[in-house]
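Yeah, one chain of the complex is gone here, protein chain that is, but the others are all in their spots.
Right after this comes chain A.
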Amino acid sequence: MQTTVAHLKRGEQGIITDVSSIHIPLKLLEMGCLPGNMVELIQVAPFEDPMYLNINGTHLAIRKETAIHIIIEKIIHE
């Protein structure tokens, strides 16, 4: 299912399919936010902002306004 990181719930995972390079700071790409990599939502602050993620083994927090530009394929566990 195609969605964005901003729509993940706590504990859910996805594979990054696209990042729009205009909205995403280069720094985030360099930290591993690239197509093909796995992302997991670890924790959210109140109002779901910022979001605490594990991207490809790197743990980091970004704001929701950035998370919405990371397109993912959600992994659905049976």
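Convention: a residue touches a chain if its C-beta (ideal position, glycine included) is under 8 Å from a C-beta of that chain, and two chains touch if they have at least 3 such contacts; residues count from 1.
Assume contacts and distances are computed from a predicted model.
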Protein name (UniProt record) of the chain left out of view, among "ABC-type quaternary amine transporter", "ATP-binding cassette domain-containing protein", "Ferrous iron transport protein B" or "Stage V sporulation protein AE": "Ferrous iron transport protein B"
Selected from A:15, A:42 or A:75 as touching the chain missing from the view: A:42
Hidden partner chain, residues of chain A it touches: 19, 21-22, 25-32, 34-35, 42-43, 45-47, 49-50, 52, 56-63, 66
